[in-house]
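All protein chains but one are shown in place.
We call the chains A and B, going by the order they appear; numbering starts again at 1 in every chain.
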Amino acid sequence: MSLSYLLRRILLVFLIIWSAATLNFFIPKLTPRNPLREKLLEQASRSGYIPPGFNEMVKSYEKKFGLDQPVWKQYLTYMNDMAHFNLGYSISNFPKTVPELIGQAIWWTIGLLTATTLISFFLGTLLGALMAWSRSSFIFRQVVPSLLVLGAVPPFIVGLLLIYLVAFKWQLLPLGGAYDTTNLPTWDFSFFLDILKHSILPALAFILTTAGGWAIGMRGMMVTVQGEDYMTFAEAKGLKNWRLFYRYAVRNALLPQITGLAISFSYIVGGSVLVESVFRYPGLGSLLATAIRQLDYFLIYGIVFILIVAIGIAMFIVDLIYPLLDPRIAYEGK
Amino acid sequence: MTAQTISSPALPIRKNESSGLRNSFRYLRRNRQLAIGLGILVFLILFSGIGYFYVDKNTAYALGAPAGKAPSWEHPFGTDGQGRELFAVAVYGIWETLRIGFIAGLIGLGFGSFLGFSSAFFGGWYDVIVRWVVDVLLTVPGLLILVVIASTLDNKSFTLTRMAFIIALTAWMGPARTVRAQVLTMRERPYVMMARLNGMNSWGIIFRELVPNLLPYLGASLVGSVTGAIFATVGLAGLGLGPLREPTIGVTIYWAMGQNALLRGMWWWLMMPILITILIFIMLFLISAGLDEVANPRVRRTI
Partner (left out) sequence: MIKTPGRISGGQILLGDTDLTKLSEEEMRQVRASQISMVPQGAINSLNPVMRVRDQIIDSMLDHNLGLSKAEMIERANAALEAVELNLKVGRMYPHELSGGMKQRACIAISIAMSPQVIIADEPTSALDVVTQRQVMQTIGRLQERMGSAVILIGHDMGLMAQFVNRMAVMYAGSLAELGSVQDIFTHPLHPYTQMLIESLPVLGNRGVFKGIPGITPLLRDLPPGCVFNTRCPHVMDVCRHKTPVFKEYTPGHWAACHLHEK
């Protein structure tokens, strides 16, 4: 792998994370008021009592964003905090810190999104490839394409539809949550099954809506690849159908799909926030929805920051895998 | 579309117009996706446009109607748990949703294509910077940026129009990228070379040669931005951000979820906004797939 490729990728991740942090810093400053402080006090007065240590929190907050400091100094302190994942306290769950709350929720999100993204990517890509392959059966060439329309609908809308039909009307699967809260979670097989049962609908909401996009992208690429000279020559080589399909057509059409995977993380994560909140799935999305409802600013900013960092890292991983699949990148600049 | 661009400008304008129109109709008959998508769009606009004059807007707000009525002749879409007439909500909600989508989408398209155009055309450092900014911002979910902005602003000072402007902040990166890529490939095409050799200046080339050829891509980009913008309004409202008193589709979903519409047996409360959202997104999808076929006739895709 060439060094310049690696450096560019690292720079990109760095810029993504930096811009996320910077946006988080400057956007609240755009309003002339100091909404953070206002809400902090409002929250404290509304709940009628001031929890122990709350004053320290207000103070530490004021110190961090203190208006006595010049902006660039505030910015540096803030950046330093961000670099140490020092994201502050949660207002409504005081004295819990934002990283603590995020730490509890993030694994649910990572688990759900990794599984569904992988399934959807491979399923969608395969369907798209079969749709474009001139030797596929009628079903793939005529019937499956009409299902692609689902890909147009946002995942959480399909999620709501699934909740209504599958969970509410037919009562086949639970309405929401990640596990049955009437039982204490014990780490055994039945608990695992329970988790699986609860994740089917949110996962389905995702897969049904995102697989279509992969299929459309793959179909387009397969059409292009099938017109390439190397496909004609490969056919003249008397290769078996499966080899033509996988090693020649799919293998080449897959490359842009992988680039697409890196770009799509932002859409996936954006969509997951809503899907989770619809299913009350205890990941970052639900946490964000709750934080918004409770006007828990530090938590909102913290979650947004972490999600963007996660996107950056996921993209970086894909960017590292890509050269393994495309020799033209791997040798570039050697 | 293709037929229109071919038709010779030497023909008398009148004839050209009518044959262009007839050609468009003939084209729509072949491009079924575009036809169906545009058909749904016309239907939605007619539905809420006509409704605008006949439906009392007050009934679309809380306590404007008896609460919790199932769909019936009197309440075609039922009423929600807080006394909104859901038919009125549909009429005004569709209108507002499309309006926000188009305002944000047009602003995004305008700004984005300006950036894409200029960066592809002038190149150099400017291009490098624009490209990096677009690349970085495209990886940050617009919805999350909007969450930060909207949660910082006061819900009370929010109007739907202001929301449209805020959403436009995240709607320009897509068009910028598409337009930049297209201009880059077009710049190398023979007709642009010819124009340049004939001594046409940059702006002349842009407006006489590039813009007309870019139109289908601009159309597809606009649909993309509008889709993103509508997703953002519905999503923001679904998370409880923005003007929550206004009768929009997203807000209705928010209240239906927050007030446990299903558990209270009021399925219509949730289903009305969901089905409308699905209709809107399928419409946008069909139009964009149709425009795609106009832009790249080589990749014939039928759905």
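Here is the rule we go by: a residue touches a chain if its C-beta (ideal position, glycine included) is under 8 Å from a C-beta of that chain, and two chains touch if they have at least 3 such contacts.
Source: prediction; values computed, not measured.
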{"item": "Visible contact partners (per top-of-document touch definition) of the missing chain", "value": "A"}
{"item": "Residue, one of A:I139, A:L196 or A:L325, that touches the chain absent here", "value": "A:L325"}
{"item": "Among A:N252, A:S266 or A:T290, residue touching the chain not depicted", "value": "A:N252"}
{"item": "Omitted-chain contact residue, chosen from A:L123, A:I200, A:A234 or A:V309", "value": "A:A234"}
{"item": "On chain A, residues whose C-beta touches the chain left out of the figure", "value": "228-230, 232-240, 243, 247-248, 251-252, 255, 325-328, 331"}
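Just so it is clear, only the chains that are shown with their structure count from here on.
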{"item": "Complex contacts: residues of chain A adjacent to chain B", "value": "12, 15-16, 19-20, 23-24, 27-28, 30-31, 35, 145-146, 148-149, 151-154, 156-157, 160-161, 163-164, 168, 175, 216, 219-220, 223-224, 263, 265-267, 269-270, 273-274, 277-278, 288-289, 292-293, 295, 297, 300-301, 304, 307-308, 311-312, 315"}
{"item": "Touching residues (chain side chain B, partner chain A) in the complex", "value": "132, 135-145, 147-149, 151-154, 231, 234-235, 238-241, 253, 257, 262, 267, 270-271, 274, 277-278, 281-282, 284-286, 299, 301-303"}
